[in-house]
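Here's the structure, in structure tokens; my notes come after.
Removed: one protein chain of the complex. Kept in place: all other protein chains.
What follows is chain A.
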Amino acid sequence: MTWTLFHKLGSPKWFYEISSRWLPGLACAAVLLLVTGTVWGLVFAPEDYQQGNSFRIIYIHVPAAFLAQSGYIFLAVAGLISLVWKMKLADVALQAAAPVGAWMTVLALVTGSIWGKPTWGTWWVWDARLTSMLILLFLYFGVIALGQAITNRDSAAKACSVLALVGVVNIPIIKYSVEWWNTLHQPATFTLTRKPAMPAEMWLPLLIMVVGFYCFFAVVVLMRMRLAVLQRESRTAWVKAEIERTMPKRTLR
């Protein structure tokens, strides 16, 4: 069953149709979760006994940091699929997700730096997790720059796949070497194995925000992928019919 779904994804037309059915639900979920999480986290969650209200930026910072890391893993998985199964849709997914992941990394860095000012008294410290986040941003920039430098679409996608895979092998090494180099940052907020140290009223909105950010990421990537698929397949009959259907007034002659 799952393999049939996987093979069907090889067809851009099938993806375009099925994604138009997924999108409304995902978009609603994203909006609902983000609004609930933001309001709950910023207004109703209790104050931190040490940091006061300034801790509330956690509700943006932690989900963005989650997405920054998962986004790169997503790139590598798409790259692997593209290299092994030569699936065009994986190429599209890789290049659609790279800028979104890079923006999430920027968001995590900026919110972290804003959070650092009241708590550590400085905008930036060269601590392990901040530094490895910055390196992750450079890795994203590398993938984006390589994709834009190569003019041939298919070789650009393949080159990005190789680079993303090399990067993902290196990420743990970079992470541990940087951690060894210096550590000041508090340990990870969420782990799957331990019970969180925060009270439930504090981490529940955080969990909602994390899930909401994942939905948001999925919606943005799907929309970017759909546009890319339309551009790539613009010569085919189904795309012409689709454009005819959605924009009947602007007939192209």
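Convention: a contact is a pair of C-beta atoms (placed from the backbone, for glycine too) under 8 Å apart; a residue touches a chain by one contact, two chains touch by 3 or more; residues count from 1.
Just so we're on the same page, contacts and distances are computed from a predicted model.
A.B. asks: Among "Polar amino acid transport system ATP-binding protein", "Putative integral membrane protein (TIGR02587 family)", "Heme exporter protein B" or "RNA polymerase sigma factor", find the name that the UniProt record gives to the complex chain excluded from display.
C.D. replies: Its UniProt record gives the name "Heme exporter protein B".
A.B. asks: So one chain is hidden, and I want to know which residue out of A:P12, A:G71 or A:G167 touches that hidden chain in the complete assembly.
C.D. replies: Residue touching the chain left out of view: A:G167.
A.B. asks: Would you indicate which residue among A:W22, A:W123, A:W181 or A:W238 is in contact with the undisplayed chain?
C.D. replies: Answering carefully, the residue with contact to the hidden chain is A:W181.
A.B. asks: Who touches the missing chain here, A:L5, A:V35, A:A145 or A:L227?
C.D. replies: A:A145
A.B. asks: Residue by residue, what part of chain A touches the chain that was omitted?
C.D. replies: 83, 135, 138-139, 141-142, 145-146, 149-150, 152, 155, 158-159, 162-163, 165-167, 169-170, 173-174, 177-178, 180-181
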